[in-house]
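Everything on this sheet refers to the single structure shown next.
Missing here: one protein chain of the complex. Every other protein chain is in place.
Moving on, here comes chain A:
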Amino acid sequence: MKVLVAIKRVIDYAVPVRVRPDKAGVEALLPKLSMNPFCEIALEEAVRLKERGVAAEVVAVSVGPQHFQDTLRTALAMGADRAVHVPVTAETFAAAGAAGGGGGGGGGGGGPAAASESPLQPLGVARVLAALAGREGAGLVLLGKQAIDDDCNQTGQMLAGLLGWPQATFASKLELAKGAARAVVTREVDGGLEVLSLPLPAVITADLRLNTPRFVTLPAMMRAKKRPIEAAPLESLGLAPADVAPALALLAVEQPPARAAGTRVGGVEELVRRLREEARVL
């Protein structure tokens, strides 16, 4: 069985971001970009499936600007067999005249100038992944449950909908035997856990607790640098720029309202008194 893993490049989770003065997006305080943490977990799970002999091949795919290839190299170093990059930039839409009134670029995730941004929105990504899943004859598509930049939490569900495949989102455990026709997935839901059994092919999105991704070793990274990354333009997948053009324009990005400065209290007694008399919450 072939496993497809979708990878997104985002501003590193540990790097603070701030709203740009022109409100067109956010900027990172350090120029560090990494694989989205949830994508890392999805990839780790796929590589483990390969190591157990369940998956025959792991294909890492990414849709977006040229610099997303760096993250696909990390995916190769982590154990993906192949990498496929579908190049899409803001210019893709501008050239096609499909950018709409917003002047191109930007989306639910931020402004055109932020270095990490993909101009795509989940519907566009899901359409590309659906075409790739068809081309590759994938038996399973693994994704992260959400990207930590746009926080959408949509792509996996939309992909499953487009393909007409079953879905298991927020997975914290995946049981899949070699040659099995079904995957058993434990999901994190409000209030606890839920277990589903899915006929394959299926789409699964990873929650934080699915696994702990391995570290990439330097020799693995050096080997990955030499390996080719296939470029699969939209046209080769039967898609046009209009199919993946963002539907939402980003009007403004604003700072969250700042909280008034708080105070330190001297002890429990003072805390309780102020909670009663000032905050009136006790």
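Please note the rule applied: contacts are C-beta pairs under 8 Å (C-beta built on N, C-alpha and C of every residue); 3 or more make two chains touch, one makes a residue touch a chain; residues count from 1.
One rule holds for everything that comes next: contacts and distances are computed from a predicted model.
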item: Which of "Electron transfer flavoprotein subunit alpha", "Translin-associated protein X", "Putative calcium-binding protein p22" or "Exosome complex component RRP46" matches, in UniProt, the chain that is not displayed; value: "Electron transfer flavoprotein subunit alpha"
item: Of A:Leu30, A:Ala56, A:Val189 or A:Met222, the residue in touch with the unshown chain; value: A:Val189
item: Residue ranges of chain A at the interface with the undisplayed chain; value: 11, 13, 16-19, 26, 100-102, 107-110, 121-123, 126-127, 130-131, 133-134, 145-146, 148-155, 157-170, 172, 184-185, 187-199, 202, 207-209, 238-240, 242-243, 246-256, 259-260, 262-265, 267-269, 271-272, 274-276, 279, 281-282
